[in-house]
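Not every chain of the complex is shown here; the ones you see sit where they belong.
In this document, chain identifiers A, B, C and D correspond to the written order of the chains, with residue numbering beginning at 1 in each.
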Amino acid sequence: MRGDGLRTLAGFALALWLILPLVPLAIWSVAYGWRFPALLPPDLSTQAWAYALSPTSGVLQSLGVTVSIAASATALAALVGVPAGRALGLYRFRGRGLVILLLIAPAILPGIAVALGLHGIFLRLGLTGTVWGVILAHLVPVLPYMTLVMAAVFAGFDTDVEDQARSLGARPAQVFLHVTLPAILPGLMTGALFAFLVSWSQYLLTLSIGGGKVQTLPLVLFTFATSGRNDVTGAVSLIYILPGLLALALIARRLTGRNPALGLQVGR
Amino acid sequence: MTALQLTGLTKTHPGGNLATIRGLDLTVASGTITALLGPSGAGKTTVMKLVAGLFAPDAGDIALGGRSILTLPPERRGVVMVFQNPLLFPHLTVAQNVGFGLRMRGLPAARIATQVDAMLGRVRLGGLGQRRPDELSGGQAQRAALARALVLEPDLLLLDEPLSSLDPALRDEMRSLILTLQRDMAVTTVVVTHDQTEAVVLADQIALLLDGQLAQHAPPDTIYRRPASLAVARFFGGVNFLPGTAAAGVLQSAIGPLTLPDSLPATLANGPGTLTIRPEAVVLGPGPTDANPRTARVEGCAFLGSQSRVDLMVGTTPLQALVAPEVARTLTPGQTTLIALPPEALWIIPLGTEAG
Amino acid sequence: DTADGDALKGMSWDQIVEQARGGTVNWFMWGGADTINRYVSDHVGAILKRDYDITLNRVGVADAVEVVNIVLTEKEAGVTDAGTVDLIWINGENFRSMKQGDLAFCGYTDLLPNNALVNWDNPAIANDFGVPVDGCEVPWNTVQFAFAHDSADVPEPPRDMAALLDWIKANPGRFTYPAPPDFTGSVFVRHVFYHAAGGADALLGPFDQAKFDAAAAKTWAILNEIEPFLWREGQTYPNTIAQLNELFANGEVAFTFNYDPSQFGLAVQAGTYPETTRSFGLADGTIGNTNYTLIPFNSPNKAAAMVLQNLLLSGEEQLEKAKPEVWGASPAIEISRTSAEVQSGFAAIEGHPSVVSAEELAKAALPELQADWLTAIEAGWQAQVGN
Amino acid sequence: MTGRTNPVWLLLPVLLVLGGLFLAALGLTLIRSFRYMPVLGLTEPDLAAYAAVLSSPGFLASLGLSLWIALASTLLSAVLALGAALLLRQTFPGRQLIGFLFQMNLTVPHVVGAVGMLYLVSQSGAFARLAYAGGLITAPAQFPALTHDPFAIGVILLYVWKEVPFITLILLANLQSIGVDHEATARSLGATRWQAFRHVTLPMLMPGLLAASVLVFAFAFGAYEIPLLLGASSPKALPVLAWQSYTDVDLAARPEAMAMAVIIALLGVLMLLAYARLARPLAERGRHAR
């Protein structure tokens, strides 16, 4: 093809642009005494990694906390989001538009608009500074993604399959377990990935509700990033990227292409 | 023996203001195939789902083998429905799909495997058990869906347009397979279709559903030759309709008196009615003298493949004939020809059935 | 828990230690320095666990004001005995906020055995930015403001404020300071304020609007005059001291400064600053202060927090953190009141070459103003300079 | 089973959760923005906080800055993403890798990207060092100020970096569901390559592009930590200003913070309505296609 060379060139530029900001982070994480105008670090050192991985820094502990919070928020979101997605995907009913609007709202309204009020409520409930409080708070931005992705999944779901299973002798619970769940699983995974990532990168909600006591990775990273330790920041950044990449790798194939969910209503 | 009996079945879909099914009575004999025929939207699928227990009727009863199954959940009715699309479960292999119902019943894996293997052989899918559904062709998928239902040896098998998703070529093959399996296993079967040829070829009995009610229920050739109403006649491709008044075995019509068959029921043979004759029953050329001969002008011929359509005009009354292409080839538009309307091919539809 | 502070005040120290055993302390503190974090989490935490079975949960924050806010919001919401925070590293206007808002647990410091090491007669200890401590907090470190420069870049740095201002004008783009209310940026502005007022003496004591107006006008004039000669022509200022440090590390600006000169040594160790970094105080004086730890009124673990405070105050711990390789922080206790061992330990400490010694700085020490002055100066800066 | 379960039961949990958290939070914010805080002795609701906020030049500057950031990021991202999507729709060597990088980018948190961007484009960052090595500059200050700058270029760059892949993936999914047949039809009806793109492909992509753009706009407008890391000290992005007012030790500043939050929420509602309007045709088309 004629344009192949040109396309590859453009593609290469794109690829470069996509990884460029990650390169200094990686270099910084092993750099020592890397000051302007040195193009590359004069010395390499593992001290940043040693510190980041040590118990003192709390980075690994934060990693655990962050993963737990994101996983719990995702699971909770799936629990309430799957039925809701089914209702929105399969039924036309009065007020459907309004419900959808309400569901999208938390994904679009800036977090600060919610954080202040939520903080006030959670204070009274004694939920501030607790992991559970943070998980609940994360549900607000996470739920829209889960629900809307599931709505798109169910919109393309043929309930005749469930009827078919019943007709073949499956009880309702069996139908869900053996037919519905496997059928929506790819979509559910996509929804879960987005939910996970949304919770994963929350900053302001965690800061306000967690009150600093619930130290998720973004908070830790922010502390280091604003204290001038570029090497530690680089190491923590890489640690922070890793789980998302893993989650993506787990379901990479499902994310590509014709996922209707992705096409319709995905964001953060 | 009566296998399935529907009595006064009525169903209005939520949101619909008209009942989809209105007081439907239908009896299906054990071991036979009944084709449920009707135009799109007539409610065929609705009837099937009512019987399968996937919809609940508003009124009426459904009995299987003499006992009402109305209160039973779908999984305990002994009724298996096969949908228009194969609806194979995509996450299971073909063998797992076919064994699905047995697994739901809690059968041991070994027995499931044996039965599934046997069944796959019967539908000529032997060796494909380990494939994924999306690795099957359309015909193979539909066969797998059939196997999945038949392996349960249901009391009643409901097939909802099992052929309409297939290529014409595959359709013939699948049709014979269904026939063979049904005869072998003697499963009482109701098959939905909106294709009349399919119904004719497949079924022992045809039940024609029009406007939520049973328009006629009879063996195929009866329904072709002796339609109960104009609507039934039209649905099966009837085109020749001659209004008139019958008396003493003769109908007075726009093309003169026509001798009626002796076999015509007395209720039809007297009084006003619409005479009908199938286009393929119109004889071109001189027939016997008692066969209502007429002179007709040939208006045009159209080659249709294995038949040709001949448009005729008897006086000012149009008639259509279906003849062998060889016959049609001898005709030229504008010529006159002798035709015959054999009395035994004539039928009278009483007035007032137009709406039925 | 041990939320009831009044009950604790009626107990003996041994009883308090007994109460504290098996508990947890949530210590909220600035978390941007790995050495400090390591000292607190590893060293202090281990001793606390070993000797008292207390779990130390260090909560790193970017700014102590966040913590004040947490406690404040809790109070507003009626959370009086189940607060999030057990201990805060604090001083200055944040302390004033806590005290004014009745957010601090007070009047218990005499109970700590190591309180005896503290010289409460020293006004620089007994007053936190001019606000009387009144037994609401326990001193931890003393610090004094200092400038750092790269001796390879600027061999002869300016030695007093006037010279510094001249230097700035002579070297466009090579100097800047973090925008107040950044803690360190704010203290730099106060040095200019002192300079403009002709010394600190007239400013000590409660806020005086007339005195303030006179000095402030001059201050803003000076700062606006140097603005075009600042980094990026003063169009923008670093948001935080960390940004200024970054600029200095990369040679973008010639100076950084800090309220805690030991930070310079730590940065050299971390490879952030060049080896040739040196630090100094201005000959016309630099501001010094003390920082403290404070127990919020609604801490549910007051006993454990008190045990921790007592431990931090001990001669051994004060010595440990004074070691340059550990942290290099100056003690807040009277060394003379400690054991001979500790005393010789202090004597043996060899300062980091990049860190100007506390004695050197102490020669020209300036007091902090009361917090009202600070607030006024910060607000004035934002309105007059940094807009 | 269709038609058996009442959708209300299915929706109830999500409505309870969102109502209990999201709506209640907004409600509380609203009440407090009217300076109704009995704990502080404020029992007479008024509009003083709004008056104070709306008349403060700082607020208006912040609002302007945030709108500028959101608008510039969105426009740039949308245009670049359109190009990237059209490129990635074709097959060429290396396409797979780029596709993977696009997805990978989706998983990188904004904060990490922001730090990376800082290390990349700041005056002592990687680019500046390259410029120095290339003899283009002799001191960091000569490198253009791309971070902590008045035009928030660093912030915008970060958003472009993050959102181009995001929009591109949405566009690619749309392109895939649109297929090539409409374009082929257009060509067959006499449209040139450009006309087919301009009159068929682009309009069919538009709903998806616009809806994605609203999402990007909303995010860029409402993010807190990014402008805090990369933005200038003044004016501050609106969310930063609001949060700092909220955490001001002076409790009197809180109603103002709440008022700002309400104003931000109102702007958010505008974006929401825009999204609903833009995304709907797309959703409906999807339904008909089935």
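As a convention for this text, a residue touches a chain if its C-beta (ideal position, glycine included) is under 8 Å from a C-beta of that chain, and two chains touch if they have at least 3 such contacts.
None of the values given here were measured: they were computed from a predicted structure.
S.K.: I see a single representative of every chain type. Please write out the full complex as a formula like label plus count.
M.R.: A x1, B x2, C x1, D x1
What we mean here is this: only the chains that are shown with their structure count from here on.
S.K.: By C-alpha centroid distance to the whole-protein centroid, which chain wins?
M.R.: Of the chains present, the most centrally placed is A.
S.K.: Between subunit B and subunit D, what is the separation of their C-alpha centroids in Å?
M.R.: 59
S.K.: Would you mind pulling out the distance in Å between where the CA atoms of subunit C average out and where those of subunit D do?
M.R.: 38
S.K.: Take the average of all CA coordinates in subunit A, do the same for subunit D, and state the distance between these two points in whole angstrom.
M.R.: Taking the average C-alpha coordinate of subunit A and of subunit D, the gap between them is 16 Å.
S.K.: Where in subunit A do residues touch two or more other chains at once?
M.R.: Touching at least two other chains: 35-37, 120, 163, 166, 222, 226, 230.
S.K.: Give the residues of subunit C touching no fewer than two other chains, as numbers and ranges.
M.R.: 66, 76-78, 243, 246, 249-252
S.K.: Give the list of subunit A residues in touch with subunit B in this complex.
M.R.: 158, 160-161, 163-171, 174, 178-179, 182-183, 185
S.K.: Would you mind writing out the residues of subunit D in touch with subunit A in their complex?
M.R.: For subunit D paired with subunit A, touching residues are 1-2, 7-11, 13-15, 17-18, 21-30, 32, 84, 87-88, 90, 92-95, 97-113, 115-120, 124-126, 128-130, 132-133, 140, 158, 161, 165-166, 169-170, 172-174, 176-177, 208, 211-212, 214-216, 218-219, 221-225, 229, 239, 242-243, 246, 257-258, 261-262, 264-265, 267-269, 271-272, 275-276, 279, 282-283, 286-287, 290.
S.K.: Can you list the residues on subunit A that touch subunit D in the complex?
M.R.: For subunit A paired with subunit D, touching residues are 1, 3-4, 7-8, 10-12, 14-15, 17-25, 28, 35-39, 79-81, 83-84, 86-88, 90-91, 93, 97, 99-118, 120-121, 136-137, 139-140, 143, 147, 152, 155-156, 159, 162-163, 166, 172, 175, 197, 200-201, 203-204, 208, 218, 221-222, 225-226, 230, 233-234, 237, 240-241, 244-245, 247-248, 252, 255-260, 262-268.
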